[in-house]
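Heads up, one of the protein chains got dropped from this complex, but the rest are sitting where they should.
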Amino acid sequence: MLLGPSLALSAILFSLGVAGVLLRRNAIVLFMCIELMLNAVNLTFVALSRLYGAGGYVMVFFVMTVAAAEAAVGLAIILAIFRHEQSVDLENINLLRG
Amino acid sequence: MPVHLVWLTVAFPLLGFLVNGALAFARPNARRAVSVAGVGSLVASFVVSLGIFLTVRSAHIVEPEIVKLWAWLPVDRFHIDIAFQVDPLAAVMLLVVTGVGSLIHLFSVGYMQEDAGYARYFAYLNLFIVFMLVLVLGSSLPVLFIGWEGVGLCSYLLIGFWFSDTANASAGKKAFLMNRIGDFGVLIAMFQLWTTLGTLEFVGIAREAPRLLQPGGTAVTLITLFLFLGCTGKSAQIPLYTWLPDAMAGPTPVSALIHAATMVTAGVYLVARTNVLFAMAPATSTLIAGVGALTALFAASIGLRQYDIKKVLAYSTVSQLGYMFVGVGTGVFVSGLFHLVTHAFFKALLFLGAGSVIHAMHHAYHASHSHDDAQDMRNMGGLRSYLPKTWVLMWIATLAIAGVPPFSGFFSKDEILTAAFVRGADNPWYYLFYAMGLAAAFATAFYMARLMVMTFHGENRSGAAAREHLHEPGAIMTGPLIVLGVLSALGGILNVPAALGGHHALAGWLRPVFAPSAGYLQVEELRGSTEYLLIAAAVLAGVAGLVLGYRATLNSRLLPAREALPDTGFARVLANKYYVDEAYDRVIVRPVVGFSRSVLWRFFDQGLVDGLLVNGSARLFRGVGWLGSQLQTGQVGFYVLFFAVGAVWILHVLLG
Amino acid sequence: MEQFFSPILAAIGYNRWILHVLLILPLVGAIGILVAPGSWARWFTLVVAGLEFFLALGLWFAFDPSNGGIQFESQVDWIRGWGVSYHIGIDGISLFMVLLATGMMPLLVWGSWHSIQVRRRGYYALLLALKSAMIGVFISLDLFLFYCFWELLLIPMYFLIGVWGSSNRLYAATKFVLYTFSGSLLMLVAIVAMVWTVGRATGTYSFSYDHLLANRDALAGQAPWLFTAFALAFAVKVPIFPFHTWLPDAHVEAPTAGSVDLAVILLKMGTYGFLRFAIPLFPAFALSPAVSAVFVVLAVTGILYAALVSMVQPDLKKLVAYSSVSHLGFVMLGIWGSTVQSVQGAIMVMIAHGVSTGCLFFLIGMLYDRRHTRLIADYGGIARVAPILTTAFVITAFASIGLPGLNGFIGEFLVLLGSYARFPVAVGIATIVIVFAAAYLLWAVQRVFFSPLVHEANRTLRDVDLRELAVLVPLVGSMIWMGVYPNPFLRRTEAASRRYIEMVSPHLPPLAHEAGVIRQEAAR
Partner (left out) sequence: MNLDTHTPIGAALALLPELVLTAWSLVVLLVVAWRHTTERDSQLAGWLSFVGVALSGVALWWLWSHDARSDGVPHMIALDEFRYASAALILGITGATTLLSIRYLTRQRLLAPEYHCLVLFAAVGMLLMAAASDLIMVFLGLEVMSVSVYVLAGFDRFRRSSAEAALKYFLIGAFASGFLLYGIALIWGATGQTNLTLIAAQLTGAPTTLLLRLGLGMLLIGFAFKVSAVPFHMWAPDVYDGSPTPITGFMATGVKAAAFVALVRVLNEGFPSAKELWQPIIGALAVATILFGNIVALAQDSLKRMLAYSSVAHAGYILVAVWAGTPFGSGAVLFYLASYCMATIGSFGMVAAVEHVGSRTVLIDDLEGLFEKRPWGSLSLAICLLSLLGFPATFGFVGKWYLIASALREGHWILPVATVIGSAISAGYYLPVVTAMTFKPERSVDAHRQVAFSRASKAIVAAVVGATILFGIWPTPVLDGALASARSLTNLVSGMAER
């Protein structure tokens, strides 16, 4: 049984994703880190499927679909901002504040 | 006349007040109507009073007759009616108030004839009589207090009668405030009485006090001390006397009625009314006598160096009130009241006489377009040839106040001094009070002689132009003077002591009133020789004062006020009344106002409470809000950091 | 009179509908004004106000003085799920508050007839709406309902000050609302907590005052903080020193009618709250020595402090505002005096203060209408040109000073007399204020009305006209009436006061009172 290590790995991946979000300033990179988080969760689902049956696999598909939708929307938004800023560096995106 | 009609004595002046009050707004120049309403109501009241007096006399009313009008403050067990109490004391006071009041009203008709506020004047004067009668008739302390404060109100209005002058308005306000300090005492005394005795009616007090109070105990001493505080305010004793001289700003008849004959004696009346309490509190009594003696001497000494004729009389009044308090403080309530009555006669006479002089002087100056002070005695002199009737009558009053036999003042003053001396046997302080009283008697005679000389004798100093216009006022003003002159001369008959062949008529009359206190006061008999010695001493002091005052003043070089040199040395201290007013102003008034303004209002109210706490907290919240909005940097990274901190916290709570 | 009116009132079922009508009528009037043409607004308001007053007059006769409990009571379910009901009624304490509120109405309209030039419709509508809320506060016997009216009242007042006030009105209006709103929010928590606590103990969840009162023992454990929450709300409204600083600003900036309403009704709400709710619900805590000490000290401090501060105000309205703080200190003292005398005295002070301070504000408003200044220094010698105005002012001032024979004295005297047994030293100190009260008012009178006429503009100042006289005469008349013959007032409040004392007396420390303090001394 590789349940423990699998869960641990997914936790590590998730944390890496979080850390990436926290540390990086590029919108695209940030988005990729978020995708990493989602995939870490997918790993959890898959790992747990060993325990609880196929429900986990179904879940993974759901998540992948959602992630795809998010990616589509997200990239569009990033594009839109790029058109305004000529950059996707989040440091520069602070028109709204206070 | 049935006793229950006593309310009529109040109703007539009240009616007069209403009529005159209405006329003051509607027809201020209807002088005849005003005179009729003003004087007529008083005369009617006097007639009723006389009827009541005769009834009390013939029916031998000993127990107070309570005439209830309506329930005023019925609150649970506390129940106060608007009710009048008719007994010998009330009857005497009724006569004095309405009698002297009528005379002064009559005098006013002449004195105020040309004043624009004629109707207003009579309205106030009538209102005063209403309250004064409520004061002397009230069957309980709260009802008395209505009158007590009411006369204060009228005094305020009448002192400030010519309100366009700031000084007059201020004097009225000062009088009211000083009186209020005293009223504070009366109120506290009432509260304490209610808490201890459960009653505020005079009958109840007389009944319950011996039962519930320990003679000489703390409670009764406190009560009487607070009551006496009230008396010092109303009757202008040290330390609250300073308003009375200022009160001379009012029209002179007002000074005669309110500030000499009636209102200011209310304190003495109050002590007499609640005599049982004072009899049970020897410590307070001693204090009263001491304060009275001190006031008598102190005020008399100031009177020695005043130039304003009314100021001299004012200080004289303060001084004579001191005598009365020596009397009631010594336990001889009858003597105090006796002096009250005789003083009402001669002091009213003196004031009205002074009024007559001022009236003449004022007219003369007015006619000659002079702006000199019509009340300054330095501008008078030699007036006897212009105002002969006034001159004679005022001499009668002077002899009376100086205590020269057989004028009225002699009897009353002598009784007080004798009693004080006698009391000295068991309380040596009273010897001192006696000595002070004697000295005051000398000073009194001295300044009265000075007043008479400066006003009526010697050369006239009012200026040639004015001199031609000086003349005696009409009969409407001299008439009352003559009546008062007779009373001043003969008033002593009321209470001639046994030593001089009398039988204490007034004392016998008032005995039921003072019966409750009799048990607490030991009456000591005097050996005849001592009594005659004391009489001789009193007379000597008076006569010596008169003679010395007469000669000293006549010999001094008098100049009209504008040419006069300022006083020097101790005389200057006296002329400036020992600087007491200034001291009060510096030590009390200004610090209180300054403290209120800069510390309480500016610093505490506006600065601390409103500024720092109220507006400050608003500003603080806004400031914190601004800081909070500075967190909102617009940086996604920062937001995520915040998010992460929150996440860590949540997980920490759940896992920890 | 009563024998004459009572059958008539009974015949028309007066007791059943009167309170509802009094509550609703002004509101309906307010809506009517909004839909009616603007030019009708004043007359319409006057008619509504007059009608309201006329209807309320019946209370005077229909009220049963011997009954200390609630009268004219009616109860309709409102929010059944929570036990909230539309429960109204009055007793001797609230009777006069309602009469004051309704009696002032015609005077308010009449008194500010020409003062308002802009947005008249809104002004009169708000004035009427305010009245509804005020009446609601005094007749509510359901805490939810009470709280609704309590808060609702802020809005019309807020606009009255904010829109029709003078120069610094924005600040004053905001401060007024923020201050009182914040003060009363904790009361909301306390009310809900109370209902649940009692509900848990009895199984009945109800905001009804009777229910809570009957089961107040269940609250004993939480009394300290519940009472504190109530007390804070009421203390701000009274206002007790040191929560008073909103009042001078609100008074000064409000238009005349607003000032009068503030003085006459609004300031009574706090003390009424103490009498009706805060103390009867938590008597053991509220009247415990420590809490009593706090309130008595605050009351006495307020009495003296406000009088002293009042003395040095350059602005007439501020002066009167501070004097209100001083007067309400007396009410607080009387409430904690906890004797029938002191409580009745407190109620009398409330009534008397309403009449005399209301009248002072009217008078100041009249001066302001003429000269557009409230600064004392801008006046002087007015008595010469406006004798009637002066007379009215002086009488009112003396009523406020507490001259016996006028209304102010009755209450203050009873308060002090009744409280003396419990707090002799405090009463002693508080009594000193009679000197300061005379000082600040008479000084003001002297500077405004007496003294020489120095300002040219004052020379042409008009005396009161008939309209203004019609406002002043009833007020001054009632001051004299209440001072000379307060019996009808005392009689109507006595039973309620006695009931109140009975309600709280088990929790009072025993009083060595009524001819007994020194009895031991006598026995010795």
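The chains carry the letters A, B and C, assigned in the order they are written, with residues numbered from 1 in each.
In this section, a residue touches a chain if its C-beta (ideal position, glycine included) is under 8 Å from a C-beta of that chain, and two chains touch if they have at least 3 such contacts.
Just so it is clear, the model here is predicted, and its values are computed rather than measured.
A.B. asks: Since one chain is left out of the picture, which of the remaining chains does it touch in the full complex?
C.D. replies: A, B, C
A.B. asks: Among C:S6, C:T174 or C:T202, which residue is in touch with the absent chain?
C.D. replies: Only one of C:S6, C:T174 or C:T202 touches the chain omitted from view, namely C:T174.
A.B. asks: Name every residue on chain C in touch with the hidden partner chain.
C.D. replies: Counting only chain C, the missing chain is touched by 78-82, 144, 147-152, 154-155, 158-159, 162-163, 169-170, 173-174, 177-178, 181-182, 185-186, 188-189, 192-193, 195-196, 200, 225.
A.B. asks: Take the complete complex as the reference. Which residues in chain A touch the chain that isn't displayed?
C.D. replies: Output for chain A: 7, 14, 17-18, 21, 27, 30-31, 34, 37-38, 40-41, 44-45, 48, 51-52, 55-56, 59, 62-63, 66, 69-70, 73-74, 76-78, 80-81, 83-85, 90, 93, 95-98.
A.B. asks: Which parts of chain B face the unshown chain closely enough to count as touching?
C.D. replies: Residues 618, 621-622, 624-626, 628-629, 631-632, 634, 636, 638-640, 642-643, 645-647, 650-651, 653-655 of chain B touch the chain that is not shown.
Note that only the chains that are shown with their structure count from here on.
A.B. asks: Between chain A and chain C, what distance separates the C-alpha centroids? Give it in angstrom.
C.D. replies: That pair's centroid distance is 65 Å.
A.B. asks: Round to the nearest whole Å and give the separation of the Cα centres of chain B and chain C.
C.D. replies: Inter-chain centre distance comes to 37 Å.
A.B. asks: Using CA atom averages as chain centres, what separation in Å is found between chain A and chain B?
C.D. replies: The computed centroid separation for chain A versus chain B comes out at 97 Å.
A.B. asks: Which positions in chain A touch two or more other chains at once?
C.D. replies: Residue numbers touching two or more other chains: none in chain A.
A.B. asks: Going by the touch rule set out above, which residues of chain B reach two or more other chains?
C.D. replies: Where chain B is concerned, no single residue meets two or more other chains.
A.B. asks: Mind pulling up the chain B residues that touch chain C in the complex?
C.D. replies: Residues of chain B touching chain C: 24-25, 70-78, 82, 142, 145-146, 148-150, 153, 156, 160, 163-166, 168-170, 173, 176-177, 180-181, 183-184, 187-188, 190-192, 194-199, 208, 211-214, 217-219, 592-593, 595-597, 600-601, 605, 609-610, 613-614, 618.
A.B. asks: Touching residues of chain C toward chain B in the complex: what are they?
C.D. replies: Of all residues in chain C, those touching chain B are 175, 178-179, 242, 245-246, 305, 308-309, 311-313, 339-341, 344-345, 381, 383-384, 387-388, 391, 398, 403-405, 409-410, 413-414, 416-418, 420-421, 424, 427-428, 431-432, 434-435, 438-439, 442-443, 446, 449-453, 484-487, 490-491, 494, 497-498, 513-515, 517-519, 521-522, 524.
A.B. asks: What part of chain B is in contact with chain A in the complex they form?
C.D. replies: Per the touch definition, chain B meets chain A at residues 629-630, 632-637, 640-641, 644.
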